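Shown here: the complex without one of its protein chains, the others still in place.
Presenting chain A:
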Amino acid sequence: MLEIQDLHVRVDDKPILKGLNLHLGAGEVHAIMGPNGAGKSTLSAVLAGREGYEITSGSVQYQGQDLLAMSVEERACAGVMLGFQYPVEIPGVKNVYLLKAALNAQRKARGEAEIDAPSFMKLVREHLAFMKMDNSFLHRAVNEGFSGGEKKRNEILQMLILQPHLAILDEIDSGLDIDALKIVAEGVNSLRSASRSMLMITHYQRLLDYIVPDHIHVLADGQIIKSGDKGLALELEARGYDWLLEDAG
């Protein structure tokens, strides 16, 4: 699904990623953990195609295509979706309108017809109920005045509707109380399938109690310094990152 090789990225001439390697198979859920400033959010931004990141070397293959050569929209339409750490507010634009525009843009890219209004509303209502969001969400402006938990639920709602092949979740647990975390985790777990891969970026092991990853990687100073299974998370919880950083020297 995703093959990152020796990725080097600079921001404002400062090297952030320094030779990152990562392989995600179809259906796998990987978690990336690491201390602040390790380059976790840079990785998600680069995969989504955000401007302002200079890729100095390395390659990213996504479903056999050169991901780095694709525009932001092309990546989105090819099924790469980023769940934002801080979803942005768009005043005056109804949530339901953004959802429909996004879905239709992606359908168009796949050569499908636009979805008709009744089918769309049916689809949205189902997922809305699943995310325990009421109908009023649809008619509020995108993320405007949403609480932290509502914003994150809204991100997962979009994922349920857009059905990406590769979901990147950037600190999806930040700012959530335990109830909201459970709802978000339930949404994410329902998206797990043999054909969908996920890359979860998180600071805290707490999230991994609710969304159990297949693999865990520790990102520090622009490289993956340790990989393991879910046991690694527990070890990190108990011992912190310092022993790993020392090992990496």
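Following the convention adopted for this analysis, a residue touches a chain if its C-beta (ideal position, glycine included) is under 8 Å from a C-beta of that chain, and two chains touch if they have at least 3 such contacts; residues count from 1.
Criterion: contacts and distances are computed from a predicted model.
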For the chain omitted from this view, which of "Fe-S cluster assembly protein SufB", "Energy-coupling factor transport system substrate-specific component", "Periplasmic nitrate reductase, electron transfer subunit" or "NADH-quinone oxidoreductase subunit K" is its UniProt protein name? "Fe-S cluster assembly protein SufB"
If the hidden chain were put back, which of A:77, A:138, A:201 or A:224 would touch it? A:77
Please pick, from A:93, A:123, A:212 or A:245, the residue that touches the omitted chain in the full complex. A:93
Of A:11, A:26 or A:141, the residue touching the omitted chain is A:141
Logged for chain A, residues touching the omitted partner chain are 48-51, 71-73, 75-77, 81-82, 84, 87-88, 90-93, 97-98, 101-102, 105-106, 109, 141, 158, 162
